[in-house]
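Note that one protein chain of the assembly has been removed; the remaining protein chains are unaltered in position.
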Amino acid sequence: MSTSTAISILQCGKTYPNGTRALETVDLEVVSGETLVLLGPSGCGKTSLLRMIAGLESPDAGGRILFGSEDVTAQPPETRNVGMVFQSYALFPNMTVAQNVGYGLRIRRLPEERRRARVAEMLEMVQLSALSARRIDQLSGGQRQRVALARAIAVTPRVLLLDEPLTALDAKLRESLRVDIDTLLRKAGITAIYVTHDQAEAMALGDRIVVMDHGEIVQIGSPTQIYHAPANAFVADFVGSVNRLQGNVQDGVWRCGNAALPWPADAPVGGVVMVRPEDLRLGHEAAGAISGTLTARYFLGNRTRLLVDIGQGAPVLVDTSERGEFALASQVHLRIDPATMIVLPA
Amino acid sequence: MSTSTAISILQCGKTYPNGTRALETVDLEVVSGETLVLLGPSGCGKTSLLRMIAGLESPDAGGRILFGSEDVTAQPPETRNVGMVFQSYALFPNMTVAQNVGYGLRIRRLPEERRRARVAEMLEMVQLSALSARRIDQLSGGQRQRVALARAIAVTPRVLLLDEPLTALDAKLRESLRVDIDTLLRKAGITAIYVTHDQAEAMALGDRIVVMDHGEIVQIGSPTQIYHAPANAFVADFVGSVNRLQGNVQDGVWRCGNAALPWPADAPVGGVVMVRPEDLRLGHEAAGAISGTLTARYFLGNRTRLLVDIGQGAPVLVDTSERGEFALASQVHLRIDPATMIVLPA
Amino acid sequence: MSMDGRKHTLLLGALMAPAAAFFLAFWLLPMARLVGVGASGPQGMGAYWSVLTNQNYLTSLIYTFVLSALVTLATLVISCIAGLFLERNRFPGRSLLLAVLTFPLAFPGVVVGFLIILLCGRQGLIGDLTKWLTGEKLVLAYSLSGLFLGYLYFSIPRVILTVMAAAEKLDYALVEAARTLGASPLQIVRDVTLPALGPALVSSGAICFATSVGAFGTAFTLATNITVLPMLIYNEFTNYANIPVAAALSVVLGVVTWAVLALARSVAGNTVTVAA
Partner (left out) sequence: MSMDGRKHTLLLGALMAPAAAFFLAFWLLPMARLVGVGASGPQGMGAYWSVLTNQNYLTSLIYTFVLSALVTLATLVISCIAGLFLERNRFPGRSLLLAVLTFPLAFPGVVVGFLIILLCGRQGLIGDLTKWLTGEKLVLAYSLSGLFLGYLYFSIPRVILTVMAAAEKLDYALVEAARTLGASPLQIVRDVTLPALGPALVSSGAICFATSVGAFGTAFTLATNITVLPMLIYNEFTNYANIPVAAALSVVLGVVTWAVLALARSVAGNTVTVAA
């Protein structure tokens, strides 16, 4: 349907007039047709990077942005032909749903009839055909979000840019729209760059995830790479919960409590061992396990989160899907599958 | 510390002047010292019920509200001695943090010195001692939430009422404040009624949960009862995801695909079988399992959600913590532990 | 509001009711009497009729309303450009410029008239300048142009501030969205900025019109050769003691102004008369 474009970001940094460094100098290649997620806490530079691609901000001198082989660095947003979805939706309150969706086509002086057809097609795509004559303030949050998406896609942009499009919605709606957006992007085959601070959103949507922190790119990888093999402690913490376990390495064996696991050959000397809460299994005997006392439990429906004190300061978090009583103050024995151990440089 | 009070709601309903029925006539007993959560979608009557207990709304004629053995139905909120935490926090913008927390004590003409001590104690409890002289607009959302909590508890209320206190905060903060509130309520031993539409919050915080829908109480029970033994399909759907499976019952055996499970003796005739996504296990062979085709997968970090088409219309949701490739269009075999089967009247 | 709260304030209202009724009577009585007086002359209701048929009165009515409409239009155009520019840009001296622009707000109409005489009266600055340039002295102060300038002088600051307040509330993401969709700066002004400023422009325009129609001090000080409506009312009342006509003229003025304000309020919402 739409012609998707690869994007190259070359040596782009961003310093504001007051001296704030929003983005260190970075390089990034976006593959044609993929959904790339920029993930990080607020202030990490992800939005600056997105706005640079839109042309709403310009990179510091020396930075270049290519759409395919065309250098667009000097082009204003008006001529870049990007579609952008804003966190606040930024729908025009003085126009109807159909007028919003057709605005980019009107600016492009598309003949009335073709415009009408394209708007109808877009509204059908986001399942809002029935609401085309509505005013924006008559729509729910989720409907506004879909109108914003339709408006951005209607002009067949070279790249679709999404700036935290789901942040303003509540949890249940966010989850269902996440699936809708994913389906839509895959059907359209459009290159999309998606900014979010929500790791669940990033993992559900991204072909690749770019984790950012303090204006720098920390790791680029598939969702499973990011989650199971984080590049550093920041990434491990940011994408899900993680336990730091203190142990001793001797003769290629890592020991913590009664547990003894083979130390990976490629692990850094003095490396820190981390295990995710769902990778700790409850066992029945102390032999070969890390033992501790259950200090708190939270039933979360599909799992129960246990807090276990193993005498290492912060309690160890354990997620289990077992149904049990989990009596407080009882002894608990934790086993680790060696394959789930994450070892990071100290 | 505080004297906790039992609360009885007797035959209370609420009809607005325009005829809207916000709450059907209900009875409810709140045990002294427990945390009771009112859970339901917006418009289910949970907030009306809470505001009635606060005295901000009065029940229809015939309804009575008792605090312990004292009938407070006719008392205005000023004299009920309840603590209330509002969704918008409702902090006084013209007062500092300390003045907000001490407001109820000033109204009660507590001597300056005792007031100061109590405010200091409250601020320490919510870990905001350092910010006591701050203006409200200098606080983050999470800090405001804690000030609102301290202000409500400062007057040693007979019951603490919380109206969606975490809804305005983002996901990560919500999770950590949930734990803080839980700790606080347990330490204070105070009777608390907590209104929310978020099932995760309800399960993490509630000693008991009251599920409401369309102005009626649908089920009252512990978090595990609500989740594992929902009273009806609405509750099953509202607290977590659930699959409806179509099968046949013959000779006390329920069959669906190649799976055959014993039909519970107490199950209603023509009952609907439901299974939660995390209770479907992936198997390797078709014998004894429900087979289908994998149509989509979403990696969510601690689990992967699979959509499996078993030829029954809507795809079956499966949550697995296994790490695997999960190739799309591959054959998948699902097994059900009979203990996890939920059978509800059709 | 809760039922208890409503009960409470209604009680308060009941206690205040006698005071309120008394107050309201004195509020309404003079206005009712004004309408009555207009019909009490030798011609009866004829005073109202004469206001619309007598050449002098009609001319004054038309001059006043047309002049006020033109002032409103000019004020809106100038203030919109200046207000948008001032809101969008931060530069050294901006606060000073703003203070200077809004200084006329502190002057009553009499002083504004005085200022106009200093600017373009017989000994005015423009007179001196034009005499030096062309040999002819240009004297605008006592004509329609002088009044026009005077009205601009006190209208522009208010409207600039209103435009700035409205522009500050404009969601800048709307402008960015329009840009990414390909809109040019002029298209953005047409499709985003002006619609967003609409209510503020309608309401401040209505107030500008009402103020201009009612301006007395400026016109009186300038002693212009055009008799605007408030001057006419004053003259009929004080100099000719023609009270029925003065009342009829007042009623016409009041009705027209009220209609403009009400119309603006129905278009732009409740803020209109607040800012009046």
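Letters A, B and C mark the chains as written, and numbering starts fresh at 1 in each.
The rule is short, and it goes like this: a contact is a pair of C-beta atoms (placed from the backbone, for glycine too) under 8 Å apart; a residue touches a chain by one contact, two chains touch by 3 or more.
Worth saying up front: this structure is predicted, and the values here are computed from it rather than measured.
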| item | value |
| --- | --- |
| Touching the absent chain when the full complex is considered, from C:Ala47, C:Leu115, C:Ala196 or C:Ala268 | C:Leu115 |
| Full-complex contact with the absent chain, from B:Leu56, B:Val72, B:Met274 or B:Leu344 | B:Leu56 |
| Of C:Ala47, C:Ala183, C:Leu201 or C:Ala247, the one touching the omitted chain in the full complex | C:Ala247 |
| Where the missing chain touches chain C, by residue | 1-2, 5-6, 8-10, 12-13, 16, 20, 23-24, 26-31, 33-34, 37, 78, 81-82, 85, 88-89, 97, 100-111, 114-116, 118-119, 125, 153, 157-158, 161-162, 164-165, 172, 175-176, 185, 210, 213-217, 220-221, 223, 230, 233-234, 237-238, 246-247, 250, 253-255, 257-258, 261, 270-271, 273-276 |
| On chain B, residues whose C-beta touches the chain left out of the figure | 54-56, 76-84, 86-88, 90-95, 103-104, 107-108, 151-152, 155, 161 |
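Methods note: only the chains that are shown with their structure count from here on.
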| item | value |
| --- | --- |
| Interchain centroid distance [CA atoms averaged], chain A/chain B, Å | 27 |
| Distance from the mean Cα position of chain C to that of chain A, given in whole angstrom | 54 |
| Sites on chain A at which at least two other chains make contact | none |
